[in-house]
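What you see is the complex with one protein chain gone and the rest in place.
The block that comes next holds chain A.
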Amino acid sequence: MTDKNKQDPRLPDETFEPYEANRRIPLPVYWIAIALAIWGVVMLVQTSHSTLLADKERAALDKQDVAANAPVGAEPAASGKTVFNANCATCHGEFGTGSVGAVPPLANSDIVKAGGAKLIAQIAMRGIDGPITVNGTTYDGHMPNFASALDDKEIAAAASYVARTFTGAKDGVSAEAVAEIRKASAGQDPWAGGAELAAATPGLPAQPSAPQAAADMVQNADVATLVSQGAGSVWSCASCHGDQGEGTQTVPRLAGLPAAYIAKQLHDFQQGTRENDSMAYVAKALTDAQITALADHYAVMRAPSGARPSLDGDLARGEQIAREGDWSIGVPACFTCHGPSGFGVAPDFPALAAQQPAYVAHQLAMWAGGSRHNSPLGLMAGIGKALNDADRRAVADYLASLPPVPATPKVELTAMRSDAQPAKETTNDQ
């Protein structure tokens, strides 16, 4: 072997390999290395320091929370004023003035004077769905029922506060009486406007006649099957959203959402502009006609709230975000766009009241992260990003404490559909 490897020294050395002289590493490399090392140490020290601080802060906050919560829990019954301001004033106003053309006044209201605190409790327990005349003015009358949002003590306190403060009544109503009213109201539809109230309560001022009971919307047998049993390999709506469309956890409440909003979401699931594997699978199996029918089905559904604050959110902070907004972080009040008390404004702004808190917080986080991106003008992306995790939980919990939205009246939806009928062929294409 060695023989073969010997080379004729006259020939060029073919196995020659270039080599590099043993140069020193240039100074700038040292500079950068040392600067990075220093920076690393500084960062380590700083981070551990701020972690320590944050831990301390959190511990202090926890203590505060405990301290702040203790008296609230110990309070025997919420004061009527507090319950009224948190639940009723969003529509009726802090001074019970109502809102001209939309919400009847409570202050000096002839109905409140005639019926007293008991009538208020009866109304709160069932809600109203029909025209009502107060002090000579007739209002459309869509009021939610508070049966699933407030307990007997709270309803008694608020009803007594309204009667005493706004009409000077002497008597309130007791929590026991409210419990009786709750029993009697169980399973009842909302009061069909002032007419039904007047029939049940002697001495009320004249009321407009109740609207004709809406001819039940032609309930498509197809839709009933889709909702309750599913079709083919597609499971039913109710299997996740509940029999009454009330939702659970991260599955949203559908009852009472605007029909156009539900339809748009289903189309978005179909087309992939809203991402959710389960819903994409279901939506792709639906025809346009089925989507419209399902949207109508849920839009007119009145169902008790299935939501309770459950995310440990700060309700006061949530109420602030929902009603006033936090403009220091660029967040307007939820109710500025979603309507007073979060009833929604069709077609683009869905109802928020009584929505499942886990769903709301989850969607806000998805908007912040960009995995949900189908809101008009991308409005919700900016808002989702501006809220931090605690804010998202706070506002979701507050919205879950509200009474469910009074659903779109069947009469209105039927009218809307019959108006749209001639144009259907042209609007159906996407």
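The definition used in the following text is that a contact is a pair of C-beta atoms (placed from the backbone, for glycine too) under 8 Å apart; a residue touches a chain by one contact, two chains touch by 3 or more; residues count from 1.
Simple rule for what comes next: contacts and distances are computed from a predicted model.
Undergrad: For the chain that is missing from this picture, which UniProt protein name fits: "Cytochrome C class I", "Spermidine/putrescine transport system permease protein PotC", "Nitrous-oxide reductase" or "Energy-coupling factor transporter ATP-binding protein EcfA2"?
TA: "Cytochrome C class I"
Undergrad: Out of A:Pro208, A:Gly230, A:Pro309 or A:Gly382, point to the residue that touches the absent chain in the complete complex.
TA: That would be A:Gly382, which touches the missing chain.
Undergrad: For the chain that's not shown, point to the residue among A:Val345, A:Ala365 or A:Ala390 touching it.
TA: Residue touching the chain left out of view: A:Val345.
Undergrad: Can you tell me which of A:Pro12, A:Gly101, A:Gly187 or A:Gly232 touches the chain that was removed from the display?
TA: Of these options, the touching residue for the absent chain is A:Gly101.
Undergrad: What does the interface between chain A and the hidden chain look like in terms of residue numbers?
TA: 1, 5, 13, 15-17, 19, 21-24, 27-28, 30-35, 37-39, 42, 91, 93-95, 97-103, 137, 139-142, 324-325, 327-328, 330-332, 336-337, 339-340, 343-346, 348, 376-379, 382-383, 406, 408-409, 412
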